[in-house]
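As you look at this complex, bear in mind that one protein chain is not there, while each of the others sits in place.
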Amino acid sequence: MASAFEYAPAPESRAIVDIAPSYGLFIDGEFADAADGKVFKTVSPATEEVLSEVAEAGEADVDRAVRAARKAFEKWSALPGSERAKYLFRIARIIQERSRELAVLETLDNGKPIRETRDADLPLVAAHFFYYAGWADKLDHAGYGADPRPLGVAGQVIPWNFPLLMLAWKIAPALATGNTVVLKPAETTPLSALFFADICRQAQLPKGVVNIVTGDGRAGAALIAHPDVNKVAFTGSTAVGKEIARTVAGTRKKLTLELGGKGANIVFDDAPVDQAVEGIVSGIFFNQGQVCCAGSRLLVQESIHDELLDSLKRRLSTLRLGDPLDKNTDIGAINSAEQLARITALADQGEAEGAERWSPACELPSSGYWFAPTLFTNVTQAHTIARDEIFGPVLSVLTFRTPDEAVAKANNTPYGLSAGIWTEKGSRILAVANKLRAGVIWSNTFNKFDPTSPFGGYKESGFGREGGRHGLEAYLDVY
Amino acid sequence: MSTESISGSAAGRLSVLKTYKLYVGGKFPRSESGRVYEVTDAKGKWLANAPLSSRKDARDAVVAARKAFGGWSGATAYNRGQILYRIAEMLEGRRDQYVAEVADAEGLSKSKAAAQVDAAIDRWVWYAGWTDKIAQVVGGGNPVAGPFFNLSSPEPTGVVAVLAPQESSFLGLVSVVAPVIATGNTAVVVASEKSPLPALSLGEVLATSDLPGGVVNILSGRTAEIAAPLAAHQDVNAIDLAGADEELAKELEIAAADNLKRVLRPQPVDGAGWSAAPGTDRMTAFLETKTVWHPTGALGASGSSY
Partner (left out) sequence: MPTTEPPFALKDATASDSTLRRFLHGLPGVDAVGLEARAASLGTRSIKTTAKAYALDLAISMVDLTTLEGADTPGKVRALGAKAVRPDPADRTAPATAAVCVYPDMVPTAKEAVAGSGVKVASVATAFPAGRASLAVKLADVREAVAAGADEVDMVIDRGAFLAGHYMKVYDEITAVREACGTSARLKVIFETGELSTYDNIRRASWLGMLAGADFIKTSTGKVAINATPANTLLMLEAVRDFRAQTGVQVGVKPAGGIRTAKDAIKFLVLVNETAGADWLDNHWFRFGASSLLNDLLMQRQKLATGRYSGPDYVTVD
């Protein structure tokens, strides 16, 4: 008789990463305490274990970092592009060499599965530096006129969902184009940025070119408001993005924003069903759904609703939730208690508003921040869970009858970051893709990323593009 | 146009004056407010009464622009190019009228005004040619590291509020409106506050150039008054602040943050002024980039190069 094939624990060794008990701010090539000596703790979301104590930057520290970046700018921007390129190539190579260490670190600090940090985050981080390294001495050919100039000091604020990847998306194009940077990582995931500082040291990057200031929203606000910052780049929530847009209003600071989303994943009745199920799962459960471009709204043609939902539920039952360091874990921990509370509240609201909630049988660890993969059926456009970004492993399932209706529902949101289309009919893909108001359209696939491929949103999902030739524009003095 | 020619008294005949009206949704309404303001030439002589647009006029113009967006953005680039070129043709035929209006509005000599109008007509021709080229210049395939076809294409951002430059009443106006609509956006244009007549007259040309109603909507009045509701409007996707002074621009940029409009700040106009050759910047400022992925796979099941 058949017996259960239980996978024994297969933990990745955490011995590969050596986390210091405390870290300072990385300013002008040196680690230093905050001026007022403040620190905060960063924990592993999977266990709530304190990983390290990190300096909390205040206004004075941010100012010092911006001044260091300003001082470094003159020489850095005057370097031949080919020399800047070589620094970036060095960084890319060192990231590849240290990728397992960084993957484990990221998993510890963020809570996401090692399978993702190892197979998605880290390869993309290295690839991003490789890609932009090659641009540094080819800017004349990028379509922004001859000898396009950098902006100066870039103030960059990044989120906790892909800490090192978002750092790469910010720092690689900034340095390639000759800017210097002050980057503030998210409060709950500061460690990989601090390890990146060490990579800058190994690459012998001139001091002050990259500065890392850890801290909370106040440090970010100080950085963005700093009068000597020429460029502001932010990835995070739409609410904060709007606040930033107001802050830089009336200045000459160039702004790019990568904000929230409520991506529609549209499944037509002629879809390649098994691959669509995988795409739906990847769309909303990759990184515990803490992805701005998540396919958080499933729009399924009514005629296949029941069978698709059966397949989807069966598939969700195979998801493995637990220790993020286990190589077989599919669903890791939610990044913070705060985020968990938000997800919980929105899911509860979905239930209260009458949507039908379902989760596979799934045992949650007793410590750490966890949320079972969840889907809601009987959801309409009027439900909060169909409109608000949940940023968690929660899928809202809606139906449609015709392609027109699918497009209308997909576009019926203030956001416009991503969308998915599943059909075997090529002309329908092109027609629907053409009508969707979103910056990234995945047809018969989902959540694919590449440094050559521009990424960014329409409407309230922000403006500007990261990746590809388009990604250079944000850091060049052109409009 | 000189005051003499308006009154026509020299010829012993009283001429027929034009009632300047707004251009909204392809029609020529008066302001909903029922109010007008006096427009004078550079020396202060009365030229006409222009409609004093209210926030409701702005609202109506946005509705018209939104309604026109689907059709205009969905038209072929070739078709948009044909229509923009048609605008140049129509202007050419009414060149003398615009020369007179610009001369009055900006206090220019006939020849200098003519140079402005000629440059404006040529600008329509320049952008007419861009409609079916910009996608090739700023879009393209991306060589992603996987079995995927990956294409980035520019798309119009939507409804764009355009504050036309205050000084250059016609060439400046055309220089900011043409790039917005060339790529498929629709526009709500606030004419130069002090010199709105060339802008209002442009509506007459647009209406006879096969340009669908609502693609360009032209309002006259107090820039700050009209711009405020446009900047705050949740169904406007972008705003060009060319005609705003520093203080107003900041205020509008703050309001525009409410729905994260794309904001084109006032750009320094160099020595050549609006006569300088435009680049692609004014088009790309109101373009989104859409990137579409699709698996390629292999021809057979022997394994794609995944």
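Labels for the chains are A and B, by order of writing; each one numbers its residues from 1.
Definition applied: a contact is a pair of C-beta atoms (placed from the backbone, for glycine too) under 8 Å apart; a residue touches a chain by one contact, two chains touch by 3 or more.
Model, not experiment: these values are computed from the prediction.
Q: Using the contact definition given at the top, list the shown chains touched by the missing chain.
A: For the complete complex, the undisplayed chain touches A, B.
Q: Hey, which of A:115, A:128 or A:170 is the one touching the hidden chain?
A: Touches the omitted chain: A:115.
Q: Give the residue, chosen from A:273, A:309 or A:430, that touches the chain omitted from the document.
A: A:273
Q: For the chain left off this view, which of B:129, B:147, B:213 or B:273 is in contact with it?
A: Only one listed residue reaches the unshown chain, and that is B:147.
Q: For chain B, which residues touch the unseen chain?
A: Touching the chain left out of view, chain B contributes residues 147-148, 295-304, 306.
Q: For chain A, enumerate the residues touching the unshown chain of the complex.
A: 1-10, 115, 119, 270-275, 278-279, 318, 327-328, 424, 444-445
In this section, only the chains that are shown with their structure count from here on.
Q: What part of chain B is in contact with chain A in the complex they form?
A: 137-138, 142-146, 148, 150, 152, 157, 237, 246, 249-250, 253-254, 256-260, 262, 264-265, 267, 279, 281, 285, 288-295
Q: Please give the residue numbers of chain A that touch chain B in the complex, ascending.
A: Interface residues on the chain A side: 127, 143, 145, 238, 241-243, 245-246, 249-250, 252, 257, 259, 414, 429, 433, 436, 438-445, 448, 450, 452-456, 458-460, 462-463, 465, 468, 470, 478-479.
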